[in-house]
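The structure appears below as structure tokens.
The complex appears here minus one protein chain, its other protein chains still in place.
What follows is chain A.
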Amino acid sequence: MYQSYAPGLDPYQAQEPESASQTHAVGQDPYQAYEHGHGPYQPHEPGYGLYQPGFSPYDDQIPDPKSRMLAIQNAKAYLLKSSTTSGLNLYDHLANMLTKILDEQPTNAVDIIENISKDVKWAQFQKKMDTLRDEHEILPTFEAAEQRKALFLKANGEGDEELEEDIGETPLPNVMETAFYFEQAGIGLSKDESYHIFLALKKLISVQPIQTCRFWGKILGLEMNYIIAEVQFHEGEEEEEAEEEDIIEEGGKGMGEVEDEDEEKEKEDKPPKSTYEPPPVIPKEENGTGANKYVYFVCNEPGKPWVKLPPVTPAQIVCARKIKKFFTGRLDAPVVSFPPFPGNEANYLRAQIARISAGTQISPIGFYQFAEEEGDEEEEGGGGRDTCEENPDFQPLSVAEMVDSLSTWVHHVQSILEQGRCVWLNPFQKSEEEEEEEKAEEPDELQQEIGPPLLTPVSEDEGIQDIPAWTAQLSTDLIPQYAVAVLQSNRWPGAYAFASGRKFDNIYFGWGHKYSPENHAPALPPPVQAEYPSGPEITETRDPTLEEELAFQAAREEALAAAEEEEDEEDVEDDEEEDDEEEDDD
């Protein structure tokens, strides 16, 4: 087995015409070790340390002279084969690697041989792309850090004096404290992120005239996520936008009237006017009431600028109930769905936020109470009261009680009716002028929709199938003195609420969709409308066939023959028959 090895001539002669590498000095012995690949080497043979038994890929080769030579040639050819991805071949790589080892003489080379191999491969590229690579890598992290850095800078000059005054009543919520309580329940974001959000909210407050502010939660999206803040402006700050929208609407109406007049002047034969009236557009609720009680600001990441979401219209809420789409993370993305959603992603997001808030914002009973005004109850009819304020005499219940029964929690946000508003509005009552003009069809009377009144206990929430609407737990069984009562919503997975003594809060972390055990079935397109009413005057009848006409003719002649006998009665009959004929011939 070792005969061909000792003189070293035969393998050389076999290799010379095929080899691509140049040097065949004595130092090539280690290479041969790879090519022979059979049997263990004696300790005195060079190449012993480099070649441990049992790891050879060539162990199963037949130790037969001729096939051995063939095997050696095949093996060498394989080693010289270039890799398709990198253009290197194993032969050269091993040569480089061993050269490097012999040059550098590291200790324990066998232990780090894989790293050496990798470094040799890396060295191929380093010369060309050195500086470029470094610059490219720094960028993304650097940019992100720059953005966050802006948060950490204090507001300029004026801020210092105001801080001292405002410390008492700052609208800034204590996000870290809330995060701590939620962390007890295993819910929340990392400390870093909570802190960044805290600073971002602080910036928001310094920019906008905000009265109250709360961190509403985080909604996950496909490309980016949304961080949402719920704010209430000081009174009087929001009217600018409302005015702009009214002006646009009035402009639209003016155009419509002008067009009608033009049409009436043309007294020509017009196709029949459609009697279709689109269902009346239900106006959105005023800013500051109902579904638009709070204004929401979103940003993709703390450090990015806050964007205000537009107020929500009932049509958007009604449509949002029928569709289920993921958020992409870009506010201007279109929402492609059926029924077509009136708006883009910003509107869809706002509608989902409104639904989630209406369904899951809860507080311990007694924290909020109704404002004490007697006169208002009569005016609002069946709608119920829509505002509530903090109860200064709030006595917190113990945490165990909060968890035991769901009736200790109440909703403090109005629920949204089928119509899409919190306060029901009869759309047909509004404009009396329109009713006078169009008396053709009287609108159906809508039933007034009544939703659960404000401050209903949570125990009256409907569950879904067998599942109760909320799941209540204590944060820990081991230390009941400091435990926190935590409620998870089952209808909107991701909505959580906690209460501990006088403190409570709600938060949402999730994808923004309602839970339904049944699969989502998109609405079917409506049936194709009939173009025209089909009746006997429009429907075509078949022309009578030849046999029918002949038969009819024969029948007529018989009738005439019979008519000669009886004169009076037959005259009448003839007339009738003639009339029939005329109609049929048409």
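Simple rule for what comes next: a residue touches a chain if its C-beta (ideal position, glycine included) is under 8 Å from a C-beta of that chain, and two chains touch if they have at least 3 such contacts; residues count from 1.
Keep this in mind: contacts and distances are computed from a predicted model.
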Name under which UniProt lists the unshown chain, selected from "Histidine-containing phosphotransfer protein", "Response regulatory domain-containing protein", "Glucosidase 2 subunit beta" or "Radial spoke head protein 9 homolog": "Radial spoke head protein 9 homolog"
Sole residue of A:A109, A:L220 or A:A333 that reaches the chain not shown, by the stated touch rule: A:L220
Residue of A:S67, A:T99, A:N115 or A:Q211 in touch with the missing chain, whole complex considered: A:N115
On chain A, residues whose C-beta touches the chain left out of the figure: 57, 84-85, 114-115, 118, 137, 140-141, 144-145, 148, 192, 220-225, 323-326, 465-467, 477, 490, 493, 511, 513, 515, 517-520, 522
